[in-house]
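One protein chain is absent from this view; the other protein chains keep their places.
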Amino acid sequence: MRFSALRILSEGLTGNRGWRPHWRDPEPKSEYDIVIIGGGGHGLSTAYYLAREHGLRNVAVLEKGYLGGGNVGRNTTIVRANYFLPGNSEFYSHSLKLWEGLEQELNYNVMHSQRGLINLFHSDGQRDAFARRGNAMVNQGDDAELLDRDGVRKHLPYLDFDNIRFPVYGGLLHRRGGTARHDAVAWGYARGASDRGVDLIQNCEVTGIDIANGRVTGVQTTRGAIRARKVAIVVAGRSGQVAAMAGMRLPIESHVLQAFVTEGLKPAINHVVSFGMGHFYISQSDKGGLVFGGDLDFYPSYAQRGNLPMAEHVMEAAMTLMPMIGKAKVLRSWGGIMDMTPDGSPIIDKTETEGLFLDCGWCYGGFKAVPGSGYSFAHLIATGRHHAPAAKFRLDRFRTGAGLMDEEGTGAQHNLH
Amino acid sequence: MRLKTGGLIDRGTALRFRFDGHDYTGFRGDTLASALLANDIRVVGRSFKYHRPRGVFSAGSEEPNALVTIGRGAGAEPNVRATMQELRADLEARPQNCWPSLHWDLLEVNDWASRFIGAGFYYKTFMWPRKFWEWVYEPAIRRAAGLGALSGAHNPDRYEKAYAHCDLLVIGAGPAGLMAALTAAEAGADVILADEDALPGGRLNGERATLDGGAGSDWAAAAVARLRAMPNVRVMARTTVTGVYDQGTFGALERVGHHLDDRPRGLPLECFWRIAAKRAVLAAGAIERPVAFAGNDRPGVMLAGAVRTYLNRYGVAPGRRVAVFGNTDEAHRTAADLVAAGVHVTALIDARPDARSTLSVPFYPGGVVTGAEGRLGLESVRFEAGGRSQGVMADCLAVSGGWNPNVHLTCHLNGRPVWDDGIAAFVPAPGAVPGLIPCGAAAGVFSTAGCLADGARAAAEALGGLGLTAPDLPQPEAEDAPYRIRALWAVPGKRRAWLDLQNDVTVKDVRGAAQENFRSVEHMKRYTTQGMAPDQGKTSNLAALAVLADATGRGIAQTGTTTYRPPYTPVAIAAMGAGAQGKGFAPERRTTSDQASRKRGAPMIEAGLWYRPSYFPKGGERTWRESCDREVGWVRNAVGVTDVSTLGKIDIQGPDAGAFLDFVYTGTFSTLKPGRVRYGIMLREDGHVMDDGTTACLGEGHYLMTTTTAAAGPVMRHLEFVAQVLRPELDVQMVSVTEQWAQFAVAGPGSRDFLNGVLDAPMAEGDFPFMACGEVSVMGVQGRLFRISFSGEHAYEIAVPARYGDALFRALVTRAEGMGGGAYGMEALNVLRLEKGLLTHAEMHGRVTCHDLGLSGLMSSRKDYIGRAAAARPGLVDPERERLVALHPVGIEKRLLPGAHLFAHDAPAVREAAEGYVTSACHSPTLGHPIALGFLKSGPERLGETLRMVDHLRGVETWCVVRPLCSYDPKGERTRG
Amino acid sequence: MRLSCPICGERDRREFHYGGAALERPAPEAGAAAWDAYLHLRENPAGRSRELWYHESGCTAWLVVERDTVTHEIHGVTLAAGGR
């Protein structure tokens, strides 16, 4: 079923009885060419691009809960391509290009809104670092503009410019940065994949990965054994547990990242804004809620919830930077489980087991990567070759020290990126 | 309509207030909601999506409809629940989400178009043309969405945060909570009793039921008074426990100033409490749920318990002709209270066919309401009873679908409530929160007597855990009616019946979601937005679940719930972020020379938490560059003084101190002799550079390490880690002495003569050679002198106890000025170090190795040290890595910009061709042109090569030549001389 | 969240700094695989884990904390340096 205004009109006039499921709910078959473990954003987009780009339709996505129930449905919805290290630069650039036009591609309004992202800086040193970043973005073919204090004031007049602990020196404006409706991205890819023949199996937990003679042969699940020639692990937040089923130990520690949303408010914040001297970034959803987040709680957690110190830090950062939002009330907080790697950058790679592929380690940058990750991972699974924009996301970079992508410069401490 | 008598309000104190531009009067003890109802105000706002007129629905924080903006100007507060706002003198409230007015709202067109804009319609349209999303559709949607508006001005009000500690936190001061608190308090426990209401007592304040023959509210007031008088009890009214966190930590919001006619200066509006409790009793009561039927959102349709509260507590009849609809005895109790208050009850409709009534009101057992009519307020109700559809006039319909135990807080640590068929509701799972014991209505016990007993039981259980014994308190006599419910969620019908009033989610929306395969409860929630409004679906989630369960052919228990998350009720960012507005976000650290520097007109800039002078302007100078150039000249030609106290200073002592330093530095320090200083590099264990600095040997087994300003904290933590975790066998003690010493660099060719003028015993020839240190007496004070240099000149750093810092700085600067020099700031300091090719964290940015910095020579090969193994990884010693060099401009335009990228001279400025970047740059007055440091692939092997420097952002493209790191006195003769 | 420091008693989490999984530092010549494992690879259990925490704004002791990463329950806290 194609979605359009006309369809809405005709359905509305006939009692809205014709709407069909956005995706099928098939029983799992006993064998697939490819089994994707994980029905989150990345798993669904991988399935979509396997079908769309490579014509591979005998594919199943196995999800232990409900589709899109992981981090794709619990993030702060920011979409950007503002990395500066080789590897990340080309990947996020590619991913952003896929975002641009995703609604038309999927026939699903994911509300990708390129409203502009401003990273604020608060010292000469930070300005220099952002200049380097912005120049890298332009080198890559993406957009970046360096704003001085007055430039920031023009865009964000509501910041506290006069009485703030760390005055605003300027900002890096990335006009193509913005937000999207997170759930819709998962649903759009699910619908696209399902329509192309991919089986999306919910409430199906993988309990084992079958390996014979160094080659993957299938998976054990709570809904029975499923044979497969290729198996792809895309389970952010549970990567370690699933990889362990294949005897692997990953360079990943799982951490909780909190996010917050306020009551609905009339438009107050029209960009995505991030503070440079504390952990705080914010945007306003189309529904009117201020959506904001900060840094990890810093201790490993699978609890999908956080504690007060980080929540307070985030609100304190908000109050020093933009005291205009003080009377906005937080109505809900939540946490996601982040696959934190030693350099803060992800992994899309083969494994030592033939036919077993791995896509993980997105830290807290996974949402914007959904299209790019699915595209590149599908390419790797289908062809056995790394897709150029994701070619540096190798598992062995930590062992060799070559090609580390430590954007934060905090080193091999998983929780500090 | 205000009743002639009754209620707990103070009829002697009339308060004038303003709503929607009109003046009204209420009484002390009213909420804004009760005062509006007393003045027959029915429409108080417009709904989120369809902009339907809405009225007061509840009498508590679960209120989905009556959200208003309070106040004017900068302090105006949107989305305030009228049911929670106590009336105060001259309160001003405005309706929200309506234009041009509350009664004529243009966006009511949405309501007429509702069949086209049901749940999730926006996922299916607004896609063409592509650019229209940002230009047309999204701005229009954003303007229509949202509820209230922020004032747009900086928050003008004071908020605060505080901590509290207790043995037992009792959450809720209804019958169960009061009994629990009394029991625990009598046992001697340290108790906090927190209640959301201004008037503790819970339902006792809203019901006519008696305790020990007296009014329930009187018993509650007496109990509260008794508790307040006990030294081991803290009663916190107006305090909502908003969140449960690990190990007995609770977040709670106290509304401190909202209710006051005049707020004393300094009084916060709200206080956000962090409460650490050894045990907790959850006595948060229950929330009544409505029943969905056509038009059930009309102003006048109200929860039955709320109707009783308005009658009994506020002396207000929410209508003149009231119909009552329910599926438990609550309906009868409501009708009885209405009759007792003299209000006309037009119908009592009970969904239970076997229900009986002794009231003399029209009674319809087995009946259900099928529709509510009236655009700006309820006018009539249609219902079916005995197989017949009939209508009745009513301006208020009291609805009760039963009660939902307030399980929210038990879910904050991921506990899932369990379904109880007997009361058709979810109850807390046992042990959902360690140490928290649910009781009373929150645990599904609904009679007053049951709540009292259960509160005492819960307290006894908590006391057991605390090692205390519960006293046997007498329990007051109270009603103990059984709770008989016939579950009813939604009355079937073709027209729209609302579930989530706040987000405008209807039964049709939930069924439609199921039809489109959003069958998981989470999918339904996200697709329809059910329960995602500010009330988190307090009155609607369960009915929505039931409708979904029905639509998907599952049971409610099997369908499961969505997750309740903190906060229980919305919390202002200003409350949780209290104290940070303005300068409070981080402590301000000031050096001892701070005042003197400011007095000299130096702009102070933030350096981490510290303030440091940028430069010291002199009359006639028009730009900072002129000042900076002058200061550099002073140091190069005469003498300059600058405060370096912000650098970290760590005193390290012990028999194994040398071995310890050998392990944390790449170089060897155990061979350093007393009176000598050595430069060192510290790596992280992953082989990258962490920090650099000098360490002085003050005596046998006694060292003083300096760190960079930024790394002082992390380095201290790292050293403790090494000492305690990695090498506990080493006998070494360390402590920060950063704050103890005021330390000033004295640099320049005249510095030795200069110092000899202030030292009590001048240095003899040969004393204090380069990298020496020792104790000195300066102007009568015992200090330390270090012959080290960050400028490339003959230089010293002199340290005195911080109390003398201010005086010494003033004296040094005055003396330097007398010698043709003076104070210099951070700008000059940066130029001086760049001319010498010395490092800061602009270069040591966390991704570089010793090898990249040209410091491989400092890596000892004869010992183990932190980072040694990882630094040997092939990727970290690759000669083609980006390595540090100096850059000098060539060509006509001489500009070098930090953050610019480097390319081969004929290469395009694209990522694939990028070969490095500039980290730091300045104008060198000494050399007469700009200089820079930067990282360049194979840099040191490309000396003399001309590169292209491109800064897209600032539109600069110039040429530069690769030079050795040190651009000034490369042999170091001036430093050593 | 609250942690019990063996020296200071129970304190709010905000006084502490999480310092990574409690692992044994390899010998200098243990080889690339051992160092890779120490620096990068993690058991990352969903359940009980052994971690290092630093009582940074308290007594400055480094602690070994046994903690459940799913429930956040603390099973035990000891001084990393042992008796010292």
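A, B and C label the chains in the order they appear, each numbered from 1.
In this text, a residue touches a chain if its C-beta (ideal position, glycine included) is under 8 Å from a C-beta of that chain, and two chains touch if they have at least 3 such contacts.
Following the convention adopted for this analysis, contacts and distances are computed from a predicted model.
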Seminar exercise, completed: According to its UniProt record, the missing chain among "ABC transporter ATP-binding protein", "Sarcosine oxidase subunit gamma", "Putative ABC-type transport system permease component" or "NADH-quinone oxidoreductase subunit M" is "Sarcosine oxidase subunit gamma"
Exercise. What are the shown chains that the omitted chain is in contact with?
Worked result: B, C
Exercise. Which residue, B:73, B:129, B:264 or B:482, contacts the hidden chain when the whole complex is considered?
Worked result: B:264
For this session: Give the residue, chosen from B:56, B:169 or B:256, that touches the chain omitted from the document.
Result: B:256
Exercise. Which residue from B:129, B:780 or B:857 sits in contact with the chain not drawn here?
Worked result: B:780
Exercise. Of B:413, B:811 or B:910, which one is in contact with the hidden chain?
Worked result: B:811
For this session: Touching the absent chain in the whole complex: find that residue among B:141, B:164, B:604 or B:877.
Result: B:164
For this session: Would you write out the residues of chain B that touch the absent chain, in ascending order?
Result: 158, 160-165, 190, 256, 264-268, 271, 274, 276, 579, 584, 586-592, 610, 651, 653-655, 702, 731, 733, 735, 737-741, 758, 778-781, 800-808, 811
Seminar exercise, completed: Logged for chain C, residues touching the omitted partner chain are 7-9, 11-12, 14-15, 55, 57-61, 84
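The definition used in the following text is that only the chains that are shown with their structure count from here on.
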For this session: Would you kindly tell me how far, in whole Å, the mean C-alpha position of chain C lies from that of chain B?
Result: 26
Exercise. Roughly how many whole angstrom separate the Cα centroids of chain A and chain C?
Worked result: 29
For this session: List, in ascending order, every residue of chain C touching at least 2 other chains.
Result: 1, 12-13, 17, 32, 39, 71-72
Problem set entry | Sites on chain A at which at least two other chains make contact | 303, 307-308, 342, 399, 412
Seminar exercise, completed: In their shared complex, chain C is touched by residues of chain B numbered 163, 245-249, 274, 276, 413, 434, 685-686, 717, 720-721, 723-726, 728, 864, 868-870, 873
Seminar exercise, completed: Within their complex, chain C touches chain A through residues 1, 12-14, 17-18, 20-21, 32-33, 36-37, 39-46, 49, 51, 53, 67, 69-72
Problem set entry | Contacting residues of chain A [partner chain B, same complex] | 3-5, 7-9, 12-13, 15-16, 19-23, 25, 65-69, 73, 86, 89-90, 101, 103-104, 107-115, 122-125, 127-136, 138-141, 144-146, 158, 160, 163-167, 181, 183-184, 187-188, 202, 262-268, 277-278, 284, 286-288, 303-305, 307-308, 311-312, 314-320, 323-334, 342, 397, 399-404, 406, 408-412
